[in-house]
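Supplied in C-alpha cells, the structure appears directly below.
A single protein chain has been removed from this complex, and every other one stays in its place.
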Amino acid sequence: MMRPTAVARWSVQIAAFGLLIYGGFLVKAALGRSVLPGVSAPAGAYSSNTLPQQSIAWAPGDEPAFNFYPPGAACRFNPGGGLFKACIVHMFSENLTWRTPLKYLSLYLFLFVLLAFLFGRAWCGWICPLGTLGDALTGLRRLLHIDHADFSGGFRKALRICSYGILAPTLAVSAFIGMPAFTPYQCYLFLPYCQVCPARLLCPLFGGRTSTLADFTNGISSFLSIASWVVLGLFVAAFFLGRRIWCHLCPIGLVNSWFNRGSPLELRKDQVRCNRCAACADACPMGLDHVVRKKGKAVLNEPGCVLCLRCVDACPRDSCLSVTFWGKQLIQSKYRETHS
Amino acid sequence: MATKVVVLSDGKAVGKALVNTGTDPRAAGAEALSQALGQAGLQECELPRIVTGYGRVVANNGARTITEILAAARGAHCVAPLADGVIDLGGQDTKVIKLGPDGTVADFIMNDKCAAGTGRFLELMVSALGVDFDGLGDLAAAAAKPARINSTCAVFAGSEVVSLIARSVPESDIAAGLFASIASRIAALATHVGGAGRYAFIGGGAKSPAMKKALESALGKEVIVPDDPQFVVALGAALSAAQP
Partner (left out) sequence: MAAEDLKLRERALALFAARDGRPAALEYFEDAVRSEDISAGDGPLLGVFCNFVPAEVVEAAGAVPVRLCSGSVVAQSVGEQMMPRDTCPVARATFGAVAGGFGLASRVRAVVVPTSCDAKRRLAEFLSDYVPVLSLSIPPRNDYRTELPYWVSELERLAEGLSRITGVTPTRARLEAAILRRRARQDAFRDLGRARLRYPHVLAGSDLALVAAAAFAAESSRWAEATRRLASEVRTLGEARPRPADFVPLVLTGAPLLWPAWKLYDVIQSAGGSVVADTLCSVTQGLDDPVQVDDWSRAGIMRALALRYFAASLCPCFMDTTALTDRVFELVHDWKAQGVVAHNLRLCQLAEMQSARLRHILRDKGIPFLAVDTELGTEDVEQVRVRVEAFMEMIRERPCAQR
C-alpha cells in the first residue's frame, strides 16, 4: 500500500546507495582502472596519498572511477575509492589546499553547477547515501510507532546558521593548511570537515574496513576521533528521532540548497484548491510549512526543501500540488483510496 | 394589494386596468383582464399572455409565468431605456434591480419580509399623522428640515412618530423624515447589488413626488419616474408575452 512516489524514491535511493558506495569498486573490477584521468596534486604539494593510513584511511592506489564531484554526496571514503571523486565540500577543501588552477577544475565545477541547477536539493532527498541510511532509521522508528521529535522554526534557522559555521571554517582551514607553516598539522586537518563527517566512519564499513573508526596516536587525532564519534551519535539520534533535521546542519546540503530557488524542477501549488489542512506540513521531514503557509505564489521552491515529495503524497486535494520540470508536469496531488 | 393588466398591440399599450386583489386573485385577475381588453377593444382568446407577481402560481390558468423581477426589468427598460437600475416600491415589498447592457437583469435584491422600506411602512405612518397618502406627500414638500426617524422597525417607528409629535416637531418635518427613512433603507439595499448610474422608479410608491425626491437625495443619483409607474411590471410581462 506504499504511495507511488515513495516506491520511486526508495528505489532511487537504494540504487544510488549501491552505485555510490560500491560503484567505484565495480567499475575498477570490470576495467582494472579509473575511467578518467584525475586532477592530481601539483608536484611536491601535499597530497592525501602521503598521509598516514590511520587518519584518513586512503589506501594507496585507491582512486575514484570518475573525476567528478556530483551533488549527491558521493564520499571519498567509499570502498574501492568510490564511483565519483567526492562531494562538493570535499572538492572545495582539497583543491583549496592544493591551490589547483581553475582551468583544471572548471569542467568539474561546471558539471556540479549544472546538475545542482537542474535538480536543486533533490539530490539530498533521492541520492545522498547518508540520507538513505537516515531514512532507514526513520522507517525503524515508524515501525515501532514512536512519534518523531518536533523542532521550531527558530531551531531550524539556528542549525542553518551553524551549517554556515561549519562550511566557512572548513574552507578557511583548507585554504591555509597547505602552507608550510602548518606542516605538522596537515595530516590531521587536511579536509577538515571530512575528518568529522559521519560518512568517514560509516562508508568504509560497507567495504569491511574498520580502520577509520578510531585513531588515538596523539592528542589531535584522538580529539578528532572523539569528535567524529560525537557527530555520528548526533547523526543517528537526529535521524532516528527527528526525521531529516540533520539535513539542516549538513554543509553539503547547504551548498545544494543554494540551487533550489530558480531550479527548473519546481514544486507548484494551485492556491484555490488548498483547504489549509496542513497535511503537507505534517508530512514534511524537514519540518517546513511553506507549502500550506505561502499565499499568492505558484512556485514553492524553498532552500530547505529536499524534494522528497511527501507533501504531494499527503495532499488530499486533487491537483493542488504538483511537480514540474521545465514546465512539464511530472506528478500532482491526488486523492488516493486506501484499502482497509 | 392590486392586480394590474396591460394589453399591448404592436408594442404599444392599448389597455390598462387595476383592480384590488382582495381575497380572490383569480377573480381579480379576470376582472382586470376584461377591463383592460374592453379598453383595447379586443377579444380574450386571441392573445398570448404572461402572469407575474405572487399570484402567478395560483392564478395563471395555464399561462406562462415569469417573476416580477424579470418583468420589472423588461418594463423599466422599455419606458426608461437610459436607466441602469430599477427600484420597485410596492405595497408589500421593495425590489432593487441592477440592469446589465440591453436591459438584462445583472443582479437583484428584494425586501419582502420586513415592512421597513416598503409602501406598508407609509401606510402604517399615515394613520399616526392623521392624513392620507397624498396628504403625506404634500406635508413633506413643506418640510424645513426632515426629522430623523431612527427605528428600523415600522412598529417602533410608529411610536417614534408619536413621541416626535408630542415634542412639537412640525408634522411636515416628520413626514419628510418618514420618506427619508424609506429612502435610506432602499439606498442600503441598492448598495448590495452594486450602484447604478440612473434609476427607474416604479410601483405604487413611485406616484409620490416626495418619495422620488427623498430617493434622489439618499441615492445621490438621478431617479426617473415613468408614466403610470404602477403598470410597468405588467407592461414588462406583456412585452415578454409578445416574445415566443
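Chains: A and B, in written order; residue numbering restarts at 1 for each.
Following the convention adopted for this analysis, a residue touches a chain if its C-beta (ideal position, glycine included) is under 8 Å from a C-beta of that chain, and two chains touch if they have at least 3 such contacts.
Predicted model, so just to flag it, every value in this text is computed and none were measured.
Novice: Which of these touches the unseen chain: B:5, B:19, B:51 or B:69?
Specialist: From the options B:5, B:19, B:51 or B:69, the contact with the absent chain belongs to B:69.
Novice: Quick one: say which of B:110, B:124 or B:141 touches the chain that got left out.
Specialist: Among B:110, B:124 or B:141, only B:110 touches the chain that is not shown.
Novice: Against the chain that's been left off, what residues of subunit A make contact? List them.
Specialist: For subunit A, the residues touching the absent chain are 142, 145-148, 271-279, 281-283, 289, 292-293, 310, 314-316, 335, 337-338, 340.
Novice: Mind pulling the subunit B residues that touch the left-out chain?
Specialist: Against the left-out chain, subunit B lists 54, 57, 66-70, 104-108, 110, 112-113, 192, 194.
Here is the rule we go by: only the chains that are shown with their structure count from here on.
Novice: Quick check: how many Å separate the C-alpha centres of subunit A and subunit B?
Specialist: Result: the chain centres lie 77 Å from each other.
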